[in-house]
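Only a single protein chain was left out; the remaining protein chains are all shown in position.
All chains are identified by letter, namely A and B, in their written order; residue positions are counted from 1 within each chain.
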Amino acid sequence: MGATLGVWLAAALTLCIYSFLYKDNPFYKFAESLYVGISAGYWLVYTYAYVIEPMLIEPIKTNQEFVLIIPAFFGIIMLSRWFPKIAWLSRWSIAFTVGIGAGLGVTGYIQGFLIPQVKATILPLTGMNMLTLNNLIIIIGVITTLVYFYFSKEHKGMLKVGSRIGVTFIMIAFGASFGYTVMARISLLIGRFYFLIYDWIVPIFSKG
Amino acid sequence: MNDIIKKLTAIDRRYLFIIIALVVVIPLLFKPKFPIIPKKPVIDAYKAVDSLSAGDNVMISVDYDAASMPELQPFLEALLRHCFKKELNPIMLVQWQLGAPLGTRAMEKIAKEFDVEYGVDYINLGYRPGYTAQIVGIGKEIRDYFITDYKGDLIDSFSVMDDIHNYDDIDILVGLEAGATGNIWVQYAGARYNQRIILALTAVSAPDAYFFYQSGQIEGLVGGMKGSADYETLIDHPDVAVAGMAAQSFVHILIIVFIILGNIAYFFEKRNKGKTLGGK
Partner (left out) sequence: MIKGKGIPLTITFLTGVIIIVTFFIPHSPFGEFEQTALRWYSIIAGFTMLLGVDSLLRSHIKKFRKKDNNWEYSIVVFIAFAVIVTTGIIATVRTGNAFNTDTSFMYIYNHMIIPLQSTMFSLLAFFIASAAYRAFRARNTDATLLLITAIIVMLGRVPISDRFIPAVPALTEWIMSVPQMAAKRGIIIGIALGAIGVSLRIILGIERSYLS
C-alpha cells in the first residue's frame, strides 16, 4: 500500500513539474518549493548521519579522539553569523581549508594533470599510417588550442595561424560536447517517462 | 514558400514539446529493437572488471544524484551484477550527499539476485564530506574516514573490511560521475597512489574524460545512458538503459530535424532580407 501510494505521489509530483511546460502555474511553484524545503531538511539530516555521528561522535566514543573537538569547533564557527562577536574567527576555518586546498592543488594539478597529459601528447610520428596521422592531429590540436588561449602576446603571424587552427579544434570539441549534452538531457527525459509508463500507468491497468 | 517559413519560425514551442514527448513515449511503448554494439571505451571498462579474480575488491564511488539517475543507475546495477557474478567484493562509498540512497538502493536490489551476504561479500560505506581531502586520506587509511558503514555499524565488525586499509588493497576503482569528482579520483587516487580507475560519467561530463582515457590514466570510460546500455549488453543482461535506446535514437533524429528545419528557415530569412536590402 505504502509503495503504491509512493508511486502515485511521485507521479503526481512529476506531473506538477511538467505542468511548467504549459506555463508557470501554482502546481509547479508548489512542487518547486517542496523540493527546496525537502532538500534543505535532507542536508541537515545527513550532516548529522554522515558527518557529526561517524566523523566526530563515533571516533571520540571508539578511539577517544577528543582532539576532534577542535575541527568541530572550527566547523561550527563557519556559521559565525549566529555569533557576531566571534565572526572574525570564521576566517581561521576558511584559511585552514583554503590552505589545504591550495597545497593539494599544486601537487595534484602537476602530478595528476600536467605531467601525464603533456607526456601523453608526446606521441610517435613514425611510418605513414593512420596512427601517425591521428597522433599528428592530436599534437597540433593540443598546441593550437593552447595558442588560442595564450593572451600575453597579440595574435599576429604564426600565432594568428595557430590560434585560427585552435579555434577549429575548439569548435569540434564544443560541438561534441553539445551533442553529448543533448544526449544527457534526453536520457533524463526517457528515465522519467519510463517511470510514468512502467511504474505508474502499466501497473494500474495490469491490476484492473 | 515564405508563408510556410514564417509559420515554421513562429510555431508555439508547446507544439514542439508535444512532438518530443510523443517521440519518447511511442518507442518506449512499442519497444522497437536495435542492435546495441558496445564501443571500445566501454569494452575496455568491462574487460578491466572481467579480468579480476574472485575475492578481489572493487571500490565503487557513487558521485551523482537523482538528476543523473537514468544515465548512471543502470550502469551501477550492471556493474554490481558483473561483480557479484564474478564473486568480486564491491566496496561502495559516496561523494555526492544526495546520491547516497541511490547507491544503497542499487546494492540491495542486486544483492538479492545473488547469494551474497552484507559485510562478507560487499559493503556500503555511505557518504563523507570533503571529497578531495578524503580521496587523498584514503590513500593512508580508509578508517580515518569510514569508521562506520552507511548504517552506523563499525566497519571492523565486517569481515569484508578485514584486509582493506588503503588503495593498495583495492584492485580497481569505479567512479560514477555527474561532475568533477572523477578528476579528483584520477588526480589523487590514480596519479599519487597508482590506483587503477574506470570512470562512468554522465554524457555531459564524458567528453571531458577522453584525455584521461587516451593518456591511460583511466582504463575504461562509460559515457551516459548509451554507455550503460553497452555495459548491460556486455554482461548479457539488457535492462532499462537498453530499453531506452530506441527512444534515444528517435529523439536524436528529431532534434537533428529541428536543427535542419530551423536552419532552412534561417537561410530563407537571410535571403529575403538580402533581397529587400538589394532592392533598396
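As a working rule, contacts are C-beta pairs under 8 Å (C-beta built on N, C-alpha and C of every residue); 3 or more make two chains touch, one makes a residue touch a chain.
Just so we're clear, the structure is a prediction, and the values are computed from it rather than from any experiment.
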Listed in rising order, the chain A residues that touch the chain left out are 2, 6-7, 9-11, 13-14, 17-18, 20-21, 29-53, 55-56, 67-68, 70-72, 74-76, 78-79, 81-82, 88, 91-107, 109-111, 113-114, 117-118, 120-121, 134, 137-146, 148-149, 166-183, 185-186, 188-189, 191-192, 195
For chain B, the residues touching the chain missing from this view: 9, 13, 16-17, 20, 34-37, 39-40, 65-70, 97-98, 100-102, 104-105, 108, 126, 128-130, 133-134, 136-137, 140-141, 144-145, 150-152, 192, 203, 207-208, 210-211, 213-214, 224, 226, 229, 245-246, 248-256, 258-259, 261-263, 266
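Note that in this section only the chains that are shown with their structure count from here on.
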Whole-Å gap separating chain A and chain B, where each centre is the average of the chain's CA atoms: 13
As the complex stands, chain B meets chain A at residues 14, 17, 20-21, 24-25, 28-29, 67-71, 97-98, 100, 126-129, 132-133, 136, 145-148, 152, 154, 183-184, 186-188, 190-192, 202-204, 206-208, 211, 214-217, 223-226, 240, 243-244, 247-248, 251-252, 255
Within their complex, state which residues of chain A touch chain B. 21-22, 39, 42-43, 46, 49-51, 53-55, 58-59, 62-63, 100-101, 104, 107-109, 111-113, 116-117, 119-120, 138, 173, 176-177, 180-184, 186-194, 197
